[in-house]
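The complex appears here without one of its protein chains, the remainder shown in place.
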Amino acid sequence: MPAYATNMRFKFPIVALALEIVTIILFALFAVYDDGKGHGHSAHSNETHHEEKPLDLYPMFQDVHVMIFIGFGFLMTFLKRYGFSSVGINLLLAAFGLQWGLLMQGIWHLDDGKIKISIFKIINADFSTATVLISFGAVLGKTSPVQLLIMTILEITIFSINEHLVANVLKANDVGASMIIHAYGAYFGLAVARVLYRPGLRNGHENDGSVYHSDMFAMIGTVFLWMFWPSFNSAIAEPGYTQLTAVINTYLSLAACVMSAYAISSLVEHKGKLDMVHIQNATLAGGVAVGTCADMNIEPFGAMLIGLVAGIISTLGFKFLTPILSSNLGIQDTCGVHNLHGMPGILGGLAGIVAVALGKKEGGSAAMQAAALASSLGFALVGGFLTGFIMKLPIWGQPPDQNCFDDSIYWEVPEEEDENEESLAHADHSKNKAEA
Amino acid sequence: MPAYATNMRFKFPIVALALEIVTIILFALFAVYDDGKGHGHSAHSNETHHEEKPLDLYPMFQDVHVMIFIGFGFLMTFLKRYGFSSVGINLLLAAFGLQWGLLMQGIWHLDDGKIKISIFKIINADFSTATVLISFGAVLGKTSPVQLLIMTILEITIFSINEHLVANVLKANDVGASMIIHAYGAYFGLAVARVLYRPGLRNGHENDGSVYHSDMFAMIGTVFLWMFWPSFNSAIAEPGYTQLTAVINTYLSLAACVMSAYAISSLVEHKGKLDMVHIQNATLAGGVAVGTCADMNIEPFGAMLIGLVAGIISTLGFKFLTPILSSNLGIQDTCGVHNLHGMPGILGGLAGIVAVALGKKEGGSAAMQAAALASSLGFALVGGFLTGFIMKLPIWGQPPDQNCFDDSIYWEVPEEEDENEESLAHADHSKNKAEA
Partner (left out) sequence: MPAYATNMRFKFPIVALALEIVTIILFALFAVYDDGKGHGHSAHSNETHHEEKPLDLYPMFQDVHVMIFIGFGFLMTFLKRYGFSSVGINLLLAAFGLQWGLLMQGIWHLDDGKIKISIFKIINADFSTATVLISFGAVLGKTSPVQLLIMTILEITIFSINEHLVANVLKANDVGASMIIHAYGAYFGLAVARVLYRPGLRNGHENDGSVYHSDMFAMIGTVFLWMFWPSFNSAIAEPGYTQLTAVINTYLSLAACVMSAYAISSLVEHKGKLDMVHIQNATLAGGVAVGTCADMNIEPFGAMLIGLVAGIISTLGFKFLTPILSSNLGIQDTCGVHNLHGMPGILGGLAGIVAVALGKKEGGSAAMQAAALASSLGFALVGGFLTGFIMKLPIWGQPPDQNCFDDSIYWEVPEEEDENEESLAHADHSKNKAEA
């Protein structure tokens, strides 16, 4: 079955090295250091930062960096046997993606024919990888590293087109990227997941779940994402009080979101218990949903209302919608990115339309906000389907159903370790139960 | 036994949502963004920061944020079966507490009838939650989420009164909050623990201890607290060289404290071995104890002496005092907050009195320092007893003795996980031993 060729010995090294060498050549041709003499920054914010010192944004950059590599990486370690892949492939994709993102975003904003690399640019490069990491969550455990590198190239390339359209053509506001990162990344990933649908996993997979310690590792990701989200939503905001507004709105939205996520988790679960899946994910929905209007004058209580609603929607999504997507629509969304990034991203886009319509952002246009949301969803779905079909080509390898959600297919997993023993013992035990 | 109603299905969601909605209404009435046009900041420091840019304190805020959510959260994950609650309920209480703290601290410093939210204010809001998280450590494993939300409201409200008294009426110095956060939080929690005394746990509980990996998770909390403590003690210091002094004093006090905590741990333990409980906690006592005089001119060696003594006192407390408190005074202090925050907090208050008396802080008064310490202890004990009695009301639910220190009473714990198997196997094994 060539579609399930799992031996990566030559395929993966060749693809990875070839991509890196091509990337280095492109950097040699186009990339230089920012020397402060350019024509102003531009990205999916259209403010300029002329009076800033070159490292003023560096602490915020590092917060975003932690979200990308620790936050996304550890959030996905909740699976019992997929921690190496979650944090390790996250590192691989983000490390490649940030280089690719610098190029793809840079070509829209050349300065004397060159990409001038600044802290602002590397923040945006990190941002571009977030789309890939979100989509990674949708297909986690069911794809090979080569497939995922292909996805990284395509998703970031398409992202850069949509971002240029939204920020520079439509001139829409999306400072915290509810639309262009979260909704885009989620629906892109869901479209890929749809194309890669596996009927063999219809009834679940024994490794598609957590153990106690893997849930603890995932909480490292959750909490770092939660803490640094104000930096994510404000990093590229206009410096000064606008940036402060973005920090405060995000801080408060997340705090309110925690309360509603916990409340609804307890309400819908058996005996009122809390569910780690909800706590790990839905507590973050407030950061996603307040993104678009983070730098708008929506008042602190407005931000809290957005967070409150996001926490409710997200938790209900995990409980009721994810099973339906899987069984009825053939969308197997491993991490539930639809609930954390998809719906809250759309909520953020809608909140932005309303806020702009209410005059909460100078010079904003509700129609352009709506066009930006539609554009992001359109690029995501079309791009995701196309990318899914390309990823499905047998040449890239793909794990067979029974090896899904299992590190040992792509990693040397310690043979002599205690855990394996347990798993075996446990598997035997389960079997006995089943036979009894 | 209605006092032990463990089903949280309606009670918890209703309380959490009601609190959040009330909070949002209060924010709608009182909270606005800081626009830089106010009458200066004020909090438990009485300096103003007129020439600062709105985000100058943001990196320090994020350090404090990490201490609150990762530091306190993971420090408490040392218990073998209580990691979900430690990090998860820590997130819940802090997320609610920071909102409540913004309101409670804000009403003492209204500006045109409004609370103007700045980075300075959200640092103080984070600080106010620290008192609750310290007290949480004293009652860890023995309280329900609803009880803890009640404690959060009351403790922060009382904290805000004491803080106002100490900073604005007594005009005492407590830049790193040895008195108003650490001593207050510890004795408040110990008073609550006294009221909630459980005779049934007199002889210990099988889950009231660590396993290898839970001790490793706890070290994540310890090390992040240790690293960022200089930010905690200096965040609201007067900008410039005074703030630098606070950083350096805390950096050095913590370093000296590590040496004495390790030395004493080895000295008092069987065969000279190190004890993880001491290492996780007593290494931090230097940060607590140097808090009050962090911004004073005590000289680097003065800070190191304070840290040295704090490490000794704290380790000895864990070894000799905690068992006495439990068996003789009915104070079951799960995390030993008396040793990490209580005694070192008092030491910090006393050091502050001495330092001010020696003229190490311009304009300080030793009598006012002493009054501040007494006030903090008084509010803590009286407030803690009252809060304990309110928390004891059967309506809030409370776990039965046998379900203490166990996540599964309030959380969906993965059923099919390896750990449960082990626990069962282990429990059987222990029983066999006991029967043999």
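Chains: A and B, in written order; residue numbering restarts at 1 for each.
Please note the rule applied: a residue touches a chain if its C-beta (ideal position, glycine included) is under 8 Å from a C-beta of that chain, and two chains touch if they have at least 3 such contacts.
Please read these numbers as outputs of a predicted model, since none were measured by experiment.
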Task = Please pick, from B:279, B:293 or B:391, the residue that touches the omitted chain in the full complex.
result = B:279
Residue among B:28, B:161, B:263 or B:386 that touches the chain left out of view = B:263
Note = Interface residues of subunit A toward the undisplayed chain are 7-13, 16-17, 19-20, 23-25, 27-28, 31-36, 53-55, 58-59, 62, 65-66, 69-70, 73-74, 77, 83-84, 87-88, 91-92, 95-96, 98-99, 117-119, 122, 145, 213, 217, 220, 410-414, 416-422
Inquiry  = Give me the subunit B residues in contact with the hidden chain, please.
reply    = 59-60, 63, 80, 206, 209-213, 215-216, 219-220, 223-224, 226-228, 231, 239-241, 243-245, 247-248, 251-252, 254-256, 258-260, 262-264, 266-267, 269-276, 279, 283, 297, 299-301, 304-305, 308, 419, 422-423, 425-426, 429-430
